[in-house]
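Here you go, one structure.
Note that one protein chain is taken out, while the other chains of the complex remain in position.
== chain A ==
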């Protein structure tokens, strides 16, 4: 097989085609915009994907359609933008022309004070408006989980978000009206070739296909694999690490597929949290809250389930739930594929069962039975856009009032996502009752020795782990007032 190679990165920036032959593996979109292109409406607030001041929209072509999503330019690598449409705040209105409806709404509701976060909010709200012109308050809040404002207290920004559709008509928006044109343009750019930039410690590869990816990684076993860059981005912006050679994979349509069959779903390694959202919710509605609380909207648009697993973090959001669900991970090296249970993938802190040159190709999540109950609880200092202090997933199979089987997995309690084997053992076979739960909670002390850090103390982690089992039990018994209602609970 001969692979056709291109040596430039090509994308559309606002209304211009950009073609770059000289791109550094660590070059971020934010620095490119601000320093190289002097587009300074996009701001740097944190350089770690947490504040949203650098929010821009990226339109990506997937199976013939372009979808615009908010992303954090600070941790997005320029190389990953090949065949994309990047839209910055500068594209929304001309200097002396009328404001874009999103901008007009923000001005009319006094939604900016210092103004530094404002372009990021404008872009997030623009992304939301395009996807959902009449959002509910909760949908607005969800779209803004990745945008920090320190001045306004957000009330005015929410008012702005609610007002947009009364100010402008979505159909007249350029990105909507000209969708076909840009789709054709991106389709031309997406030529299926392998892209190679630089050499040695500046080398970037965007493989042309999954087979090509396998070949590239086999030949470059020390390469850094980048999917959504929500983690690797920080290696660069915060730790100034050299990451070359870099192999990107999130542009590969084959890895962006998510499919369901009679027994479960298969999630390609390049599927973002946002792309997985509808399928996950359809088949695993118990994961809705967890899924909606992964990072902020921008991070969910960039980050992948595959990456969340592959990097082996003990506090990743999805592994406890996926372990409880009995998920397996398929790894590939060259032409060789193997599948292993997800819980076996995490060996110890910082070490996973992945050989050099091997990559996560997909994740398989089997459905659970009718007689089974599943719940996932994420506990963090701040409810949204925070890393979990503790994340517990509980799955119990009941037979005639007894626990026929159970899987309980935790994040934040050990050096890896880990099952509570002793607690499971204590519960198995028992009559599902408060007494059985109280008898089982002490087994947490055998299963875990959590650490104290800035997210939580060891004592809190242990106590909450036990209380989450109690909560799980309570929720099988009653439905009222077992949790804080995240919608509206009091009279207005």
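Side notes on the structure shown:
Here is the rule we go by: a contact is a pair of C-beta atoms (placed from the backbone, for glycine too) under 8 Å apart; a residue touches a chain by one contact, two chains touch by 3 or more; residues count from 1.
What we mean here is this: contacts and distances are computed from a predicted model.
The complex appears with one chain absent; UniProt names that chain "Xanthine dehydrogenase, molybdenum binding subunit" among the candidates "ABC transporter permease", "Cytochrome c oxidase accessory protein CcoG", "Xanthine dehydrogenase, molybdenum binding subunit" or "NADH-quinone oxidoreductase subunit M".
Set against the missing chain, the residues A:153, A:192 or A:341 yield one that touches it, A:153. Touch with the chain that is not drawn comes from one residue among A:309, A:387 or A:427, which is A:387. Interface residues of chain A facing the missing partner chain: 31, 34, 38, 40-48, 50-51, 53, 88-90, 92-93, 95, 99, 102-103, 106-108, 110, 112-119, 122, 140-142, 144-145, 147-158, 237-238, 240, 377, 379, 381-387, 389, 453-457, 459-460, 463-464, 467-468, 470-471, 474, 480-492.
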